[in-house]
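One protein chain is absent from this view; the other protein chains keep their places.
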Amino acid sequence: MERREINMEKLEAQTRRHFIKNCTLGLGGLALSSLISACDRGASGNLRLSGPGGGPMAPKPPHFPGKVKHVIYIHLAGAPSQLELFEYKPDLVKLNGKACPQSLLQGKRFAFIRGVPKMLGPQAEFKQHGESGAWISNYLPHLSTIADELTFLKAVHTDQFNHAPAQLLMHTGTPRLGRPSMGSWVTYGLGSENSNLPGYVVLTSGGNNPDAGKSVWGSGFLPSVYQGIQCRSDGDPVLFINNPDHIDRENREASVRAINEINKHTYDEFNDPEILTRISQYELAFRMQATVPEVMNIADEPRFVHDMYGSDPDRSIFANNALLARKLVEKGVRYVQLFDWGWDTHGTSEQGSIDVGLVNKCRQTDKAVTALVLDLKQRGLLDETLVVWGGEFGRTPMQENREGKTNRFKGRDHHADAFTMWMAGGGLKKGFSFGETDEIGYSGISGQVTPYDIQATILHLLGFDHEQLTYPFQGRPFRLTDVHGTVIKDILA
Amino acid sequence: MQIINYLGKFHPLAVHLPIGILSLFLLLALFIPRAQLQKSGALIRLVLLISALSATGSSVSGWLIANSGAYDTKAVTGHQVMGIALTLVNWGIWYKTVFLFECKIGVYRMTLGILAALMILTGHAGGSLTHGADFLTPPPVPVWFSPESENQRSVTWESSAFEAASVIFRQKCAGCHGKNKQKGKLRLDAKEYLLKGGKSGNPIAKDAASSLLIKRLLLPLDDEDHMPPKEKKQLSKTEIDFLVWWIDNGTDFENTLRAMNLPDSLKGILTTEKVTPVNPLIPERNVEAAHPSVVGVLNSFDLIVLPVAENTNHLSVQFVNIAPENLGKAVREVLKIEEQLIWLNLDHQHLDPETWRTVGGLSNLRKLSVKDSNLNDEGMSGLSSLSQLRHLNLVGTDVSLSGIEQIGALKNLKKLHIYQTQIASDDVENIRSLFPETDIEFGYYEVPILKSDTTVLRMEDR
Partner (left out) sequence: MDRFRDFLNNLYFSIMKKLFSYKTLFFILLPAFVSLVVWNILPREEIDYNAQVKPIFNKHCISCHGGVKKSGGFSLLFEAEAKGNTDSGSPAIIPGRPGQSELIRRLTTDDPEERMPYEKPALSRDEIKILKRWIGQGAKWDTHWSYVPVKKVEAPDGFREEEKVRQWAQNDIDLFIYEKLEQLKLSPNPEAGTDRLARRLSFDLIGLPVPDSIYAGLGESSPETLKNELTEVLLNSPHFGEKWAGIWMDLARYSDTKGYERDDSRTIWKYRDWLIKAFNDDKPYDRFLIEQIAGDLLTDPTDDQRIATAFHRNTMTNDEGGTDNEEFRVAAVVDRVNTTWEVIMGTTFACVQCHGHPYDPFTHEDYYKFLAYFNNSRDEDTFDDYPVFRHFEKDDSIKLAELTVWLKEHADRSKRDEIVKFVKTWQPSYNSLKSDQFVNSELADTKWLVFRNHGSSRLRGVDLNGKNTMIYRYRGFLPGGIWGIHLDSADGPLLKEVKVEDTGRRWTYNEIAFDEVSGRRDLYFTYSNPNLKNPLSNGLMFDWFYFTASFPGKGKPGRQKAKNDYWHLVTRHALQTPVMIENPPSMSRTTHIFDRGNWMTPGKQVVPGMPAIMNALPDGVENNRLGMAKWLASTQNPLTARTYVNRIWEQLFGSGIVETLEDFGSQGIPPTHRKLLDHLAWKFMRDFNWSTKRLLKYIVSSATYQQSSHSRPEQLSVDPQNKFLSRGPRIRLTAEQIRDQALVVSGLFNPEMYGPGVMPYQPEGIWNSPYNSRTWTRSTGDDIYRRALYTYWKRTSPYPSMLIFDAMAREVCASRRISTNTPLQALVTLNDSVYVEASLHFAKRMAAYNGTIEDQIAYGYELMMNEKISSEKLEILMDLYNKVAPPARVKRVGYSRESPEDQHARRMAVLGNTMFNLDEFLMKN
């Protein structure tokens, strides 16, 4: 069946309703002018430049030349304690065990702290690393060796102190459910180059989904083609990718060919452009059945790669996801989202404490994260990839006293006013730290940034003006950054 | 009462009658000598009677519409007074036509002059009421005629302190305190107006602290009198500091900045060309668009041909989805967009030597990635002509030291990735000497295996 015989132009035809239509709504329904520039995300300028299959995932140019083409976002669900990893506070050592001053509690709301908690000194030893002299604790021995590759944001703050709303705010721009996640916005804006692979892949580890569930990588009101595809290390890497037992690869090829031939007859009868789109989607599905398992299979990676990442094909651990993230980006996947659950160290159990539980979580991830950055660098991918590392909020300098009783183990409560994230990759000042917190790491004193600013900066590095990347819904153009967000210019190279 | 008000609406229509007739009378008086005119005195009296009657009618309707409140009284009174005066003079002349023809020629001409003047003034005032005051103002002088628009003038060490200050005034204040508008009667775009000051006196006093200009600048943003107004562009910190420094040093108009040795904390005031960080991977000058049909052909090979951004014609090409059998043809086709093509990705592609040489023809290429492709030393020679190349990724190819030596001519190279190639670690030294300006990425990083990576900590061994 000669593909060119079916006129590919028709494939560009609109699917039902508003999704990527030509947006000439007529004067009557014209929405804000910025909407128009966003709406023609479907057709890229006068040249019909999109590759085969056209349609929603066809690659599109950004507003201005981007510094990076891929994003790997590593989210530590539960919020790692910045006071044990990056924030060296000698004063906190002195205050260890003393009652928390009233001024810090005035008018503040905490998830579990009640009455007057005690201050808790850092449990790790800190040293300065690399020429940039970045403070990193002995919980992260491997990351310390690449301190000069990292760009730290030391005074990030948010207004949500519960896991689910805070994760939603960090990834979808609002603490409530129902909005598209950052990966959906990026693939809606840029499409994806490798048409045989999904554009937005999600990998979870640590035993549980993140607290906000699938909505953290959902497509919200954007068409469902932009939702994150969860790749799983056990069973089908992508849901329903493998053929049933009684149909092998050749039978599947024959059946897909028969389906499309019959659909061709249906097209001749109905002349409905939708049929042509479906024909190409079935072909794509057939190709994906080969390409996805191949890229997801890490069993035949050479020994030295497993040694570098600490990955192991027989277990489903974070290191495998880090290795997969590099392989996916190398094959052209646009946005890879890693979630690792289990960082919620309140001190209610041994594995939930900052002197034992946090150490183990660091041991599970430190080596793989460092290996990922170095591997991207040596393969020439780091220049066009942005790696983001962080949690949904920080942890309090005070020890948590849930229900008024100090917890059995050492732990810290949720703290929205100041925490640390870092980034690495194209377009950033390397070995640089932006923003400072007060002497006990309670609140930021300079360079404070919000999750909206971080989203705006990520979109900026991809080549987008975050105020122009919009989608019309309920009568107004919606944005990832909603009505907030300014690009953090100080960390841009 | 309502209908009477309605009659007022006819005032603009009714007004034109007296104007028409009076101007007829004036024209007649102009062209025909008085003596001859006197012969047809009855006709002239009739003309004057009609004009007087219509003038009275229009005055009445004018009075009605004035009371309907649609206009602010201040502008209306002038028009109203002149209108009534015109009507009275008209009646006067009608009543005293005989006197008009008898009296001295000077008086005759003088009454006609008064009549004409009154008519024109009333007409003008009425017109500006209905169509707005600037209805007749001529279109502004086109920009290229006006003298070199001042606010672009650059400030250097040699320009005077006042010139530097006036550049600030023109950029941030002329909007409301400039040529065509003087809020608070204050004008700042020239020396004499600056000194004259405005409604509340001279903006500049003996020292900055007591100058009204500086006080207004330093008021909190949401204060009512803060200048410039909240929604306009604000002065930068260096600009305010410069004004303070300038006034504290006696608001000097003559000496140059160098003479007054401008403190370097204020150097920000000097115009430096805004150096936008140049992205080495994008050529400065734009090119015109590639021909859509050429791009159409490339697309038919499943190549991804994309502009690097929305409003530029520079293109990038990605080969990831191409079918192997089309490789040769596709690369030759790509040559057709040689001028626009700046980024090319040939990862995992296996080209024959002939095709590798055609890749060398892409003169404008700035970023080339041939990761895990079958490029070898022999193919490298083809690439030596890529003079504009900045990034070259050779990861996973069979290129060795000799291959690298063949591209020694590429002086613009910024980044060279040679991980997993045939290049040995001790070759790296002389590659670095070959490319002193280039960041050589040899890779082979090690992440040591620590015991702690695989052991789980328990409370008891803490």
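In order of appearance the chains are A and B, and numbering begins at 1 in each one.
In this section, a residue touches a chain if its C-beta (ideal position, glycine included) is under 8 Å from a C-beta of that chain, and two chains touch if they have at least 3 such contacts.
From a predicted model like this one, the values you see are computed outputs, not experimental measurements.
Touched by the hidden chain within the whole complex are the displayed chains A, B. Residue in contact with the omitted chain (choice from A:108, A:232 or A:430): A:232. Residue A:277 is the one among A:277, A:437 or A:457 that touches the chain missing from this view. When the full complex is taken into account, the listed residue touching the unshown chain is A:414, out of A:379, A:395 or A:414. For chain A, the residues touching the absent chain in the complete assembly are 13-19, 21, 25-33, 55-56, 109-112, 114, 161-165, 176-178, 198, 204, 208-209, 211-215, 218, 221, 223-225, 227, 229, 232, 234-236, 238-248, 250-252, 254-255, 258-259, 261-263, 265-267, 269-275, 277-279, 281-282, 284-285, 288-289, 341, 403-405, 414, 474-476.
Seen across the whole complex, the unshown chain contacts chain B at 31-32, 70-72, 130-132, 134-135, 139-140, 175-176, 180-181, 231.
One rule holds in what follows: only the chains that are shown with their structure count from here on.
Chain A makes touch with chain B in their complex at residues 4, 8, 44-52, 59-67, 141-142, 193-196, 307-310, 330-332, 350, 353, 355-356, 359-360, 363, 366-367, 370-371, 374-375, 377-380, 383, 409, 463, 493.
Residues 277, 279, 281-282, 289-290, 292, 295-296, 299-300, 302-312, 318, 320-321, 369, 371, 391, 393, 395, 415, 417, 419, 441-450, 452-459, 462 of chain B touch chain A in their complex.
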